[in-house]
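With one protein chain held back, the other chains of the complex are shown just where they sit.
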Amino acid sequence: MNFTFSEEQNLFRDSIRRYLEETYPFENRAKTLQHPNGYSEELWQSLAELGWLALPFAEEYDGLGGSAIDSMIVMEEIGRALLVSPILSTVLLSGQLIANAGTESQKYDLIPQIGAGKLKLALAFAEPDAGYDLAQVATSATKEGNGYRLNGAKCVVFNAQSADIIIVVARTSGHANAQEGLSLFLLDPTMDGLNLKNYRTHDGGCASDIILDDLFLPDKALLGDIGMAYPHLQRVVDQAAVALCAEASGAMWAICEQSGAYFKTREQFGQNLGSFQALQHRLVDVYMKCQLSQSLVYDAVCALDDQDLPKGQNDFLKNADGVTKTCANKTLAQKVSQKVSAAKYHVGMDARSVGQEGIQFHGGMGMMTELPIGHYYKRITMINATFGDPRYHLKRYRDLMYQPINSAA
Amino acid sequence: MNFTFSEEQNLFRDSIRRYLEETYPFENRAKTLQHPNGYSEELWQSLAELGWLALPFAEEYDGLGGSAIDSMIVMEEIGRALLVSPILSTVLLSGQLIANAGTESQKYDLIPQIGAGKLKLALAFAEPDAGYDLAQVATSATKEGNGYRLNGAKCVVFNAQSADIIIVVARTSGHANAQEGLSLFLLDPTMDGLNLKNYRTHDGGCASDIILDDLFLPDKALLGDIGMAYPHLQRVVDQAAVALCAEASGAMWAICEQSGAYFKTREQFGQNLGSFQALQHRLVDVYMKCQLSQSLVYDAVCALDDQDLPKGQNDFLKNADGVTKTCANKTLAQKVSQKVSAAKYHVGMDARSVGQEGIQFHGGMGMMTELPIGHYYKRITMINATFGDPRYHLKRYRDLMYQPINSAA
Amino acid sequence: MDMKFNAQAEEFRAKVRLFVQDNLPDDIRMKVSEEEMILPREMMQRWHHALYKQGWGCPSWPKEHGGAGWSDEQHYLFEREIALCDAPRPIPYGVVMLAPCLIEYGSKAQQEKFLPGILTGEQLWCQGFSEPNAGSDLASLKCKAELATDDSGDHYVINGSKTWTSDAHVADWMFGLFRTDSSGRKQQGITFLMIDMKSEGVTISPLENYEGTHEVNQVFFDNVRVPVDNRVGIENEGWGVAKYLLGLERFGTAEVGRSLASLGRLKTLAQTVSVGSGSLLDDSDFMNEVARAEIALRALEVTEQRFLFGPGGSQSMGAEASMLKVRGTEIQQDILELAHQALGYHAHAQIDVISTESAYNPAAIAPKAIAKAHYNFRKTSIYAGSNEIQKTIIAKAVLGL
Partner (left out) sequence: MDMKFNAQAEEFRAKVRLFVQDNLPDDIRMKVSEEEMILPREMMQRWHHALYKQGWGCPSWPKEHGGAGWSDEQHYLFEREIALCDAPRPIPYGVVMLAPCLIEYGSKAQQEKFLPGILTGEQLWCQGFSEPNAGSDLASLKCKAELATDDSGDHYVINGSKTWTSDAHVADWMFGLFRTDSSGRKQQGITFLMIDMKSEGVTISPLENYEGTHEVNQVFFDNVRVPVDNRVGIENEGWGVAKYLLGLERFGTAEVGRSLASLGRLKTLAQTVSVGSGSLLDDSDFMNEVARAEIALRALEVTEQRFLFGPGGSQSMGAEASMLKVRGTEIQQDILELAHQALGYHAHAQIDVISTESAYNPAAIAPKAIAKAHYNFRKTSIYAGSNEIQKTIIAKAVLGL
């Protein structure tokens, strides 16, 4: 057991932090957000050059073969710097979905372009009346000649307006919330009949609501196998949820540090704020939440990396009692989902509370737009409203819970 | 609107407090608890002489016609004094159940004796596998000739071992958790075939588990009407639950006061504990919880008193919108139940937290049996485990919640 | 003990309700139902004028100054009904804060000059208390007023700045505390002055909240002249006036009426948000939170009633009132946060209407407003004496620590 980062990882983190401090200081952020998409094309190209966009993909698709830990490092620093970019939609959602569900030719075709910063994608999975349930898909894709006809509505499609391709989750069979029968389609956003309602989000990003009104797509628009999308989607969303936890964790530490610095300089009643015991103990609570949430991010990240090991090398379940080989994969997936939900719940609750304390600690200044504090809180709130809020994930964890215990490391 | 107690009520409270301070000081309590029933017969007779046992009953049954407010005053002082007695089982549960469900002759026969301290009763309603649901009754009473045959098990019957009569809730018809088909039977604890397992409870009281093994009771053992017990039972238990909330509230204020006094005298690091800001703010939280819980006790008590007004005089619903006269009674009962659950939930949560803080505030001394602090916490814990814990009552409130709002006073 | 209002009180309540229903313009009602705390000047004045015509513009004032001469119950029911019907709260700075100070400490001339404009709503005020380095520690304020005399008479010359000044950008006048002497204890040497916001040397610099609204300002004073006639009370003894005023400010800070209205909207929202084939009502975990908030609010409501209608009445309420501010703001924040959570993915959008047909229909309140209110109301535990300050007040004044 070892919680020390490799030297490469430490250098990687330093380089990310330095890059963001230099090119994305908070003082300039408000101006950057005025770009129609919330980010500049130059920034995106720089991220490509730095290798962030190719990071998680396999080397055969020109990727860097980075681990979940590597992605975590990037996301923690993004959280700290409050970076707004389409990394989530392009790399972590769409790119990973292609890598998981796509055919070999689709992977060879698309992933290298993503890594090179030449292709931006968006994933249309959420629906207006679906809550956070990924299987609740009313959008239909009906077979018709040499293609499919799509009808339905998607909401909050992050970065759809700047995407070159939108991946749409649609139902090719099964009832409204069945896991079976979901398929993925690649959509050209400029095609006729597509109706995008674009808007800005509270954390400075962009999203769109999309109406699919009798849209015809040729067979080749299908990504991967028909009706088999759910397990891929769930897995990719679980990975992306952990990435958002890492981003939240980066924001939490920043709030903790900035509050501590404020406590040491701000005077009231002739004393530093930090000398008031009630505030001391509350900052200690914040600090403990940062530590505890960080731990569950690591726990989920390592579970994802273990799951990614080639078949046969996976010894994650070594100590689990009474699990037969045949159901090992399913049990493993369930264990990973449980760790993801544990992190998303715990980090969500703690980040919310840390964000609120951060504002309170700063008093009137905490409400001001020229300090990062409030912007961290907005981002944390939006992270909680993505892929399931803490309540949703506590329920998911609870439903997965009744396993034999004492078997985990 | 008026929250001032009448002069009689203030005198009544003073006399109760003085009596308990003189005859039931905490220093002697451990010795009193050594009585086999946890209280002395002399104490019980004194309570009768003071009128506490006749307090809630109508004057035609030699009662004092006291209101729910009067009962609340008694219970708050009992909570403060940590008095162990069978008032709950004899007066608030059994006596009130007779007053609500009994025939006139049963009332004339039994209630005056209760008020005079000549008759003690216990109510066997809880069952081992029933949780807190009053309708979950597996104990059966089957009609047989000129009587009933009872089979089943009852648990945690408070003060059964010192009772002259045990009232048993049994099912004469309906399925296992139906509200319909519950009946009440008066049982002589000395009768053959009755199996009592007596034990002490954590708060110094007594209770019994009872096996009813083919027990035959004559028709006259029936209390009130056959199959109609549930609404009476629910109402009486709601009243008793509010009385326990008042008792908990009395305990909470005592903890708050004793903690404040300790803070002012106990020195650490050359200062009174009370000068540490973190502790100050936590005692303020305790104080606020005492106030807020007190308010919900009042709210429930006043609702009970309003419900008790003779028909026609009840103007409680005056301002409710769209409630027709016919469903007014049912709506009223539901409104009362909601206020009871609000109190039992809120007081339960706050009393638990106040009890835990009280121990923590006292440090090592808080763990010692010679201080009242820990005993308050035990009593609070047992109150929470009676008639439904906070979780149960939040659920009950939630299920009753979807009413039009803005209509309450 | 009796938790009901009598028939006369109920009649009064009905009258207020009817009045608001008939007289509150829809555009103003909409703003309030969207949890906007600070309305445009025109709206404030339009609503105040409607109340004024009814004789309810400044009901809490003594009758001789234009007050309504109501009982505690009537005041309570008026404020409650106003809030439940989504009408704006009284304009705070002039009506609720300055006027009682002028009546208590002001000269007859000051009362005659300033009260009528407040009563009719023609003149709006703002409050100049906080400074960049005097927040919770109000008495450490530094903005300087120096007495000077010239041809036009005695006047103070003000230099420095005030910050987090709500409404400074819509106000005609500011009342505030200024440093006239630095030699003694910090509470000494403070003077209470009234300043015409159109005076030369006054600059208003808007401050933007992190959620994007403009409610507060920094106000800079560069040799601003204030006639001595605009001083309330005695020079260097403004702290006493301020303490009197801050005592007034504590009333109503529980904001139970507003929270009841917000909770009603939350409950409607839960019915409206569809999840699969049902609605949020089917989500028992979410409904637990709603139930919890409703119970907490009821506990606060009764507590406020106990303080107002207990032995001694509202006059006897002391530092206990601080707990109404603490819990009131916590519950407000809780309700608005739950509303934002109820939106699910729709919580992201910074637009007013979701575009799709089948999309969630927010009945009375738009997602954008919910999110904005959630973020904006974080200020309530900070302003008007932070909740930490309130707890310290309770610890000292109530618990004797």
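So that you can tell them apart, the chains are marked A, B and C in the order they are listed, and the count of residues begins at 1 in each.
One rule holds in what follows: a contact is a pair of C-beta atoms (placed from the backbone, for glycine too) under 8 Å apart; a residue touches a chain by one contact, two chains touch by 3 or more.
None of the values given here were measured: they were computed from a predicted structure.
From the set C:71, C:182 or C:284, the residue in touch with the chain omitted from the display is C:284, counting the whole complex.
Counting the whole complex, the residues of chain A in touch with the unshown chain are 1-6, 9, 69, 260, 263-264, 274-275, 277, 280-281, 283-285, 287-288, 291-296, 298-299, 302, 306, 315-316, 318-319, 342, 345-346, 394-395, 397-398, 401-402, 405-406, 408-409. In the full complex, chain B touches the omitted chain through residues 126, 128-133, 136, 138, 153, 155-156, 176-177, 195, 197, 199-203, 205, 207, 209, 211, 267-270, 276, 278-279, 356, 359-360, 363-364, 366-371, 373-375, 377-378, 381-382, 384-386, 389, 391, 394-395. Touching residues on chain C toward the chain that is not drawn are 284-285, 288.
Quick note on the criterion: only the chains that are shown with their structure count from here on.
Among the remaining chains, the Cα-based centre furthest from that of chain A is the centre of B.
If you average the CA atoms of chain B and of chain C, the two centres end up 42 Å from each other. Averaging Cα coordinates per chain places chain A and chain C 40 Å apart.
Within chain C, contacts with two or more other chains are made by residues 388, 391. For chain B, the set of residues that touch two or more other chains comprises 277, 280-281.
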